[in-house]
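Just one protein chain is left out here, and the rest sit where they should.
To keep things simple, chains are lettered A, B and C as they appear, and every chain counts its residues starting from 1.
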């Protein structure tokens, strides 16, 4: 019954699943309706749900998210698209200072059931202003939930959980994953926020990855096994907030070694957070330096040869993990 | 010859010192000129330097920083004030996506000698939207230098270094420190970016702190000594980017224990970065779990009783460090 | 420099408007006086050190909150700024909850977590006070969109200062509301000053809101913000239009703050003659006189004043006696589950 679809197709499936179920779910963003999105990830939604519930906006990111916030506070469950995650910077006040804080500041009077979905990350040679991995921007703001799926099934399930949550969820779709395929089960798919997944079992080292780095970590794990005899456990974090520390820490305690793999530039990435938690809570179990594999702390270059060099590669993961485990 | 001045007074001294020296230094911001700033930290500058070089702006944070960036690219050395660091969210695109990346994207064609100064942090009962400590927002963006002084002398010296740097510098003034006093030497004060300072020597544990947390860490160290017999070395980071890892790591290697104290909310703060570096590079020297003392991961409450509870206090530092060192 | 004297007779000024009935006028006066007394008390409590952080008063500007609120009905939404005591109270939020919030007490409308700048009472349609200039205009737009989607007849009113007209969010929200015909009334309280800088010094047009209405296909509306009747009539027109599907309006109300921007600021950067001219147009005595001229008995007005004073006294008492928030409350309400946990 399982079906093979792309990550890109999963997006419109996910939105449609929730819009069918709940009349209060609406969707807005730039070029999302008539054009079906610049990544063609929202095709068909306008046709199925009509122009009232699926709506093209002006290039006004603050107004888009303001509209989503105001609607969420008053009974709707909006999904807002910010086309590239880089553009979150143009409406960061609405995200970080308004949406994230309003429930708290009002002592729980306001509900904020909204999802901000956005195409995140590099690898498409779009240069420094259209390639950032910014999930750490969101993770550092109290009041935001943060999700980043690595495959179509997780995308649909976590998206459903995000829409059904009464909290604001930042939903990062890794744009380099749009063409990738994965199986999805038949019927409604609903997953749970705050749950990591062990995607490959192993004993010698725990490798924690997110989104585009998950397939690379899995590939690296295969090579570590075959080339170095190292058994790596790979965990797909999936949800940065809430964070499934239980799954991560119990693995680290068992393997005694932790490496994180992230697209974030080096400083203050989510890897630093995960490493810090392990360095405090699993300290006595650790047998090797805590290791982060990241994009270096530079803006992303546009040229393909340079971009490929700086994003964490399978090769770099293999070498780094082999060294720390050796 | 030393003189005792407030952190607040140090701001206008610092700006004046650099404006006297260099004609290309100009200063703009909201209410900075005629009113001398909402924190009265820029009093007297309009009188001394006139309305062309010291200028009040509309409430247009993007325009303020855009103006600073464009001017910096074309031969000036602007200082721009963003009144509260929270408001950086309203112009985050200009900071993180334009200013930070342009030198790199243009392969070094553009110079960006500008300073963004801003009042950062909590403790004044201003509530969630006027109290954030956001130095980690800046630290995570490649291309920004990030400075946060803890006392008047450092403020002047680091500010001078920031103005003289050809790179963009985010200069965080901790607003709770404005009324605090410190000695400054006579004459011109020029310090160096990227240098941490050991402000108290110790052997048992390294406590790394920034800005408002430095005096608290020092007080805590005194109490740790007298009440627990623990000898804590306190390091004032001063500059997050560049980061003086040499000073920090050599201390940690010697004491074998690291605690960071930060006002940032918990996730992905600069403490996580420092802890991660130590967890990788000093791993074999460590004798205790890596420990972060932070504001919990919540927006800041307005009420004084609540705010005092959540910001890291001397008491909390003492208890936490005593426990990890015990 | 800023206009130094108040406009002699701003457009929309209404010295005698038969379409406002006596009950409404009395309601307006009651509101004006309540807001005035409340703000005076808030200032005193700030001076006593009981209001800890900051506080921005609407002293002198009460006619706008009163006039607009009187044009709204239950279920309508309002969005205010950090200068939002008046707008919150005018929607019927009990004084105790507001006063206690200023004092950071557990019986405050936000349990002490919001403070003076973030007054909110969702049950009264007061959808929040926002301390980032301009940010709430898009949010108010969203609330209006929601009413349109849900097919209710709710109207949203959004208050902001003259200074907010120069920030990007203003522009985005106005265009957005206009193209989707949203039921929202944007009310610019032009008190001629931002914090310590005159709006005229940093704005390319004379009327920072009204002179920009055309950019959004909207009518240019300027009203005497010290005249409750004038404000009320314009607000009623705009609210009716919004309620019947006519889309948004942008009203610029000219007014002046009696005191400084916030806290203990004496406001002495403003030209003396300007201050005096506007003080002479204080909406409270002006409106009292108008009611007297129209034959309302002085006793009736006195009674209103006494009531207001008593209400403020009672609220002050309740706020002073309010409990300090429980420490645990710092860790509630980050999430919908009531807690603040970000991990398992």
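Convention: a residue touches a chain if its C-beta (ideal position, glycine included) is under 8 Å from a C-beta of that chain, and two chains touch if they have at least 3 such contacts.
Worth saying up front: this structure is predicted, and the values here are computed from it rather than measured.
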item: Contacts of the hidden chain among displayed chains; value: A, B, C
item: Residue among B:67, B:82, B:116 or B:318 touching the omitted chain; value: B:67
item: Of B:17, B:42 or B:57, the one touching the omitted chain in the full complex; value: B:57
item: Per the touch definition above, residue among A:31, A:219 or A:319 touching the missing chain; value: A:31
item: Listed residues A:21, A:125 or A:164, member touching the removed chain; value: A:125
item: Missing-chain contacts mapped onto chain A; value: 30-31, 34-35, 38, 56-62, 86-87, 89-90, 124-130, 266-267, 296-299, 301-306, 309-310
item: For chain B, the residues touching the chain missing from this view; value: 26, 52-53, 57-58, 60-63, 65-76, 78, 93-94, 97-98, 102-113, 142-143, 165-167, 194, 241-246
item: For chain C, residues in touch with the removed chain; value: 166-172, 174-175, 178-179, 201-205, 211-212, 214-218
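Methods note: only the chains that are shown with their structure count from here on.
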item: Centroid-based (C-alpha) most distant chain relative to chain B; value: C
item: Contact-richer chain pair (by C-beta pairs counted) among B-C and A-C; value: A-C
item: Centre distance in Å when chain A and chain B are each reduced to the mean of their C-alpha atoms; value: 30
item: Interchain centroid distance [CA atoms averaged], chain A/chain C, Å; value: 40
item: Sequence positions of chain C contacting 2 or more other chains; value: 110, 113-114, 118, 130, 132, 135, 168-169, 329, 334, 340, 342
item: Contacts with two or more other chains, residues of chain A listed in rising order; value: 93, 97, 104-105, 142-143, 241
